[in-house]
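First comes the structure, then the notes that go with it.
A single protein chain has been removed from this complex, and every other one stays in its place.
We call the chains A, B and C, going by the order they appear; numbering starts again at 1 in every chain.
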Amino acid sequence: MRLIVRGGTVVSASDVARAEVLVEDGLIVAVVPPDAELARAFADRADHVLEATGRYVIPGGVDVHTHMEMPFGGTCSSDTFETGTRAAVWGGTTTIVDFAIQPRGGSLHAGLEGWLAKAEGRCACDYGFHLIVSEVTDEALDEMDRLMAEGVTSFKLFMAYPGVFYSTDGEILRAMQRAAGSGALIQMHAENGIAIDQLVLQALARGERAPRFHGSTRPAILEGEATERAIELARVAGCALYIVHLSAAEALDRVAEARDRGEPVFAETCPQYLLLSEDDLARPDFEGAKFVCSPPLRAPEHQRALWRGLATGDLQVVATDHCPFCFREQKALGREDFSKIPNGLPGVEHRLDLLHQAVTEGRLGLARWVELTATAPARMFGLFPRKGTIAPGADADLVIYDPGRTRTLSAATHHMAVDYSCYEGRPVTGGAETVLLRGRVVLEGGRYVGRPGDGRFVARGPSRAVA
Amino acid sequence: MRLIVRGGTVVSASDVARAEVLVEDGLIVAVVPPDAELARAFADRADHVLEATGRYVIPGGVDVHTHMEMPFGGTCSSDTFETGTRAAVWGGTTTIVDFAIQPRGGSLHAGLEGWLAKAEGRCACDYGFHLIVSEVTDEALDEMDRLMAEGVTSFKLFMAYPGVFYSTDGEILRAMQRAAGSGALIQMHAENGIAIDQLVLQALARGERAPRFHGSTRPAILEGEATERAIELARVAGCALYIVHLSAAEALDRVAEARDRGEPVFAETCPQYLLLSEDDLARPDFEGAKFVCSPPLRAPEHQRALWRGLATGDLQVVATDHCPFCFREQKALGREDFSKIPNGLPGVEHRLDLLHQAVTEGRLGLARWVELTATAPARMFGLFPRKGTIAPGADADLVIYDPGRTRTLSAATHHMAVDYSCYEGRPVTGGAETVLLRGRVVLEGGRYVGRPGDGRFVARGPSRAVA
Amino acid sequence: MRLIVRGGTVVSASDVARAEVLVEDGLIVAVVPPDAELARAFADRADHVLEATGRYVIPGGVDVHTHMEMPFGGTCSSDTFETGTRAAVWGGTTTIVDFAIQPRGGSLHAGLEGWLAKAEGRCACDYGFHLIVSEVTDEALDEMDRLMAEGVTSFKLFMAYPGVFYSTDGEILRAMQRAAGSGALIQMHAENGIAIDQLVLQALARGERAPRFHGSTRPAILEGEATERAIELARVAGCALYIVHLSAAEALDRVAEARDRGEPVFAETCPQYLLLSEDDLARPDFEGAKFVCSPPLRAPEHQRALWRGLATGDLQVVATDHCPFCFREQKALGREDFSKIPNGLPGVEHRLDLLHQAVTEGRLGLARWVELTATAPARMFGLFPRKGTIAPGADADLVIYDPGRTRTLSAATHHMAVDYSCYEGRPVTGGAETVLLRGRVVLEGGRYVGRPGDGRFVARGPSRAVA
Partner (left out) sequence: MRLIVRGGTVVSASDVARAEVLVEDGLIVAVVPPDAELARAFADRADHVLEATGRYVIPGGVDVHTHMEMPFGGTCSSDTFETGTRAAVWGGTTTIVDFAIQPRGGSLHAGLEGWLAKAEGRCACDYGFHLIVSEVTDEALDEMDRLMAEGVTSFKLFMAYPGVFYSTDGEILRAMQRAAGSGALIQMHAENGIAIDQLVLQALARGERAPRFHGSTRPAILEGEATERAIELARVAGCALYIVHLSAAEALDRVAEARDRGEPVFAETCPQYLLLSEDDLARPDFEGAKFVCSPPLRAPEHQRALWRGLATGDLQVVATDHCPFCFREQKALGREDFSKIPNGLPGVEHRLDLLHQAVTEGRLGLARWVELTATAPARMFGLFPRKGTIAPGADADLVIYDPGRTRTLSAATHHMAVDYSCYEGRPVTGGAETVLLRGRVVLEGGRYVGRPGDGRFVARGPSRAVA
């Protein structure tokens, strides 16, 4: 099986150039200058020639933070692995890393097996798993070590959600010490959930029940505090730390300080924190519920801080934290009490397009766009150089991206299995036209041509960012 | 009852000048230039004339951190209110503020009454109480408000000692919110006890049982972390915060940053952190146990940071955390296990003298010495202007201090009821010669002439530092 | 000559209490509690009894930054020593420190003698001099040492005004090294005048000629830069540094950082930077010229930073930089070219009253108000404890201040010899009612009763802030 993508502008994390990409048996074999003799010979014997003139050719997006069909507060996130990964492909993402959850009273492996079973045979794109450590037991710590060899090399802990996922500082320290030994990467949900729970109780007691109080009871200060605490515990343990869904300027400041000291501290943010704000959370008629996620959307000045963090490199990754709940049936659970609104937003489909707007506005370089959405997450989570790059030997996960296509985001047209869009009515420029997964065309001219099971589980190696 | 102190150099927090101090009925009525006609008339009718030529006349010391006869780990600190306050007077301290403890399952008032009963009729100097809140219940919070009117205006919480005094971040936040409403001052023992407990268990499991492991299991980073967390919780609550016994450069940095932002954050350090180090904790033959306190003694570079903190004003108070345990019987409880060594050092007697060395070395100004040991603690804890100053209307708590007296510190000669000295063999220059408590001479030429019960309970007002 | 001030609330830099002040032969002899027997005896023999019930009794204000009858750009500041010091007294200020200027080609002593001659026999309040070093020559450096013994202990250098007062970094370093040796205090006008001159030329070339371009050509960044440079040069020299008229958040940040490192760096700001902004500079019809001073008025967010600096103690002094030029004749020189507008604002009369508004609004404590306007400047410039405090032995410079008096500021009613007010129409609460200069009443019930020559030259000692 030989394939050639020609005529396009190849964009990698480091450069932008006219080139042809030669693919054989699902792998990239070479990137060559246009009209190179080498390419002509290859093209002559190619099974497919994909024309990309006027398009970008970019590595398939890597979304390292999704929650497909995840149980939460008595319901379940509305995208299955089938619908969610299909939406990902539509948006130019060819690999996701989802979160398997250790069941209360069960093992990490039990969690992993459950999630592998859910995903098996259903996915439209490749997938890996992080593991959420719900209970830091001696057994769980031993499993962390073993899972490194099984392709699960990152483990998530929570400083929020007491009684659900919350770990104490002592438990966190123990897990971090294990990670220091094995080279695992610790992911942290950094909000002081213990203090937040008090604020929530007090708000409810005052009769504050609308969605916007979800935000006021989770102040930015308490994300900054928890971020600092996670950094300091990691310093004691000597391990690497990755802050998920960083939303607050206070938290970013702490990450930047740690990085200036030379510590292996990393952070991701999400499009919703870059583009939406507490004003959305305050929309009337319970509309704000559509924007309930944790950490909450912040005041607009935090957006400026986050964009600067992308520019300075203090934020390394943009992921989606895709965790959709339908407005009518699911978000409605919290109509009388914001604390009962399922936490999470849909987003897996629109990450590349939303950030591409910043490219068109000159706020983000083209190469940096690819780095943030594909290369850096792949390196960070041990998928590189197999994923996240257009390089010889890499999986031929390629996106032919049309920078000029225009469209309006809407629940009426998106492919995620959720009844609303956070970006309803927002015009965007640019979109994935053709998508290859390991050399196979799964999206062609904007039409989905793959099928469930195209995507395979990817065993990941240790984080490259840490080395 | 009239008395005049003449010939001396009166030192206050703001100035140093030759002057005479006129006292009547236990209060200072005036400070006048030498040989003022006013003084001559007063002297003619005075009952006593105290000669202070070549001496400093300073306000009696105010030690806002002592633990007399405090139960801890099955034993009790070795100084009673009688012996401890007598030692204080010998050292030029005329007011202490000790810590009453809310009993588990009991009320704040029960704690206060217990401590009032212990102190009543026994003290050589005046005394007040802070309250240690062991359990943050609704009742305890209500009591915090009521105690403000009863002269107890500061409340101590612990981020260390899980299972004993530890409060969760949620409980701390609630107490801080109360303090924000009432104007109370929250005192914080800032060490991450939850993480420390893990490190202690791990060290013991590795067979690390000597006193020095008390230090290695309580790293400075975890004091810095907890200090930051306390500051951020106080920011959420909108209350003032006072960090007790700050020992680590990391913690000081956090306090300095908060103060630069204009927040009402304050901190005390203690002579042991300024003068002793982890090298003492590492002394062989279990001698290190004499130096076990929490936070632990730090590496010598922290001393430099703390002295700089005194110079920049980021540290406002020097107190002793006096909490003595006899080496032979009490410290010995931890001979096989450092975690069983009672935490605490003797110190109430030597605070002024130890800091006076820095005055003789030019590291500390004379006025700043008085500010740190008397004026600032009095202001901080609502004792000012009754205590901590030589001003008209203030209590005539006065010390005639001989800056030239030399002596060697030793358990053989000190007056604290404890069988060792942390400063054994250390020569000091300067010492209290005569001490007045509300106009009564209680130490005269280095001879104690008072008796139990001279000291009275002092109802305190709200902190002046916060206003 | 005996005098007693009774019934009032005595406010010092550290406290607020009802008390009586006893004065004899121009000096304060005692401050005593109300109705003390001592006071009654004194009162019986007093020549005057001043009634201060319902009033504050405060130390006379000390304004350490004034420019009376100063030559500048071909004209001369409009207040003479006679009119300017009289206005000071009306506003509760009893001591000024003005700037004598070394003439180009002449000696520091020549400058001092010139200014002494201008002031002699004309002043309504006491006065001292700083010296502006226009040319850092070997002779000037030697004179700096000699002047220390003659009561001139502070020397001002300029990083602005090339060709007029500007000194190079090398000259500044040399003067600082001298100050390190003698204990002199270096005062710095910290703006990068070399870069500013380029911006001014460019603005004029673009036809930008209105007063507001005075601000745009002197950006805050260039004050921050120069402040940092002055701090670093002082660090190399090992001397103390005092930044005059600090106006920018950037500069304040640098001062705060240096102070956190424990360096002897100090700064003053002025009421105009706390209360006025670049919006005033942009007033139409050349009205902005009334607000032209250097550094220029800043954007409003700088005001917030400066108020916070007063709260944190990173700013220690509020002075006026009083340097009035009449709008109609003098400011008009720059009608066609902002760079020709004489730099300076009137202000000596209103410093206490303007800051008192912050007291009434709860932004500033009463004691801090006194500290900023009297005690701290007196300490900083070697006038303490003779000036700036109400203490035995101090000069009886006292102000009976009526906190309830209301009035509207206006050029029609002020006493400064200038035809406009920066605060025209602004209502203020509080005002000096009676002022004593060394025990003599010079303002009585708001009526000036002194005469030229009441004020004397004050030889200053070294800065107390540095010790």
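Methods note: a residue touches a chain if its C-beta (ideal position, glycine included) is under 8 Å from a C-beta of that chain, and two chains touch if they have at least 3 such contacts.
The model shown is predicted, which means the values in this text are computed figures rather than measured ones.
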item: Left-out chain, listing which of the shown chains it touches; value: A, C
item: Selected from C:135, C:197, C:419 or C:444 as touching the chain missing from the view; value: C:197
item: Contact partner of the left-out chain, one of A:156, A:259, A:290 or A:387; value: A:259
item: Contact partner of the left-out chain, one of A:71, A:392, A:427 or A:453; value: A:392
item: Candidates C:233, C:318, C:359 or C:458 - the one touching the absent chain; value: C:233
item: Of A:209, A:283, A:308 or A:415, the residue in touch with the unshown chain; value: A:308
item: Positions on subunit A contacted by the hidden chain, ascending; value: 13-15, 17, 19, 22, 24, 27, 29-33, 36-38, 41-42, 256, 259-262, 308, 311-314, 365, 375, 384-385, 389, 391-393, 467
item: Positions on subunit C contacted by the hidden chain, ascending; value: 168-170, 172-174, 192, 194-195, 197-199, 219, 221-222, 224-225, 228-229, 232-233, 235-236
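To be clear about the criterion, only the chains that are shown with their structure count from here on.
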item: Equivalent-chain rotation between subunit B and subunit A, CA atoms, steps of 5 degrees; value: 180
item: Centroid spacing, where centroids are CA-atom means, of subunit B and subunit C in whole angstrom; value: 39
item: Geometric centre distance via CA averages, subunit B-subunit A, whole Å; value: 52
item: Between subunit A and subunit C, centroid-to-centroid distance (C-alpha), Å; value: 58
item: Residue list for subunit B, restricted to those that touch at least two other chains; value: none
